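Of the protein chains in this complex, all but one are displayed in their positions.
This part shows subunit A:
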Amino acid sequence: MIEAAHATFIQSGVAISVATCGPARVCHVVRGIGCKLVGERVAVFVPVPASTGLLADVAANGRIAVVFCQPSTNRTLQLKGRDACTIAAAPIDAAIRARQLDAFVLEVEPEGFPEAMVRPRFDYPPEQVVTLAFTPCEAYTQTPGPDAGAPLAL
């Protein structure tokens, strides 16, 4: 179980990037479109159209790294897992993504990205979304500064 502060942060409508590395030692990266907790596991939503290679990597070895960043503060956290897998969508997932997208829009609007631009980019219908769940085994702060890269307690 990750710390409550981390749990709140990663579900607050932050920017998310998901990375994997396949058996051929080639990485894949996509931007995540939301996050939730499933028991002690973290689940990230990724858009299917961009995630072919990423999903293949996850199926092959379950290794995953997910980085979360709040644009307005640069607060950044990375979580890693070794047991990632796809899980079935839950009825509440669309509402979770919508709430986090609302918060993300508020984050990036002051940076010159209007809602009309941002919302379509991150708003995918449920059939185009896959949920990847993993048990965090490593956590790092990556907020720029002297402590960047330091491991965090889970």
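Please note the rule applied: a residue touches a chain if its C-beta (ideal position, glycine included) is under 8 Å from a C-beta of that chain, and two chains touch if they have at least 3 such contacts; residues count from 1.
The rule is short, and it goes like this: contacts and distances are computed from a predicted model.
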Inset, instruction - Leaving aside the chains on screen, match the unshown one to its UniProt name from "Adenylate cyclase", "Amino acid/amide ABC transporter ATP-binding protein 1, HAAT family", "Glutamyl-tRNA(Gln) amidotransferase subunit A" or "Sec-dependent nitrous-oxide reductase". - result: "Adenylate cyclase"
Legend entry - Sole contact to the chain not displayed, among A:C35, A:L55 or A:C69: A:C69
Legend entry - Contact residue for the chain not shown (choose from A:A7, A:V29 or A:A139): A:V29
Legend entry - Positions on subunit A contacted by the hidden chain, ascending: 15, 17-21, 23, 25-31, 47, 49-50, 61, 63-67, 69, 74, 76, 78, 80, 82, 112-113, 116-118, 120-124, 140, 142, 144-145, 148-149
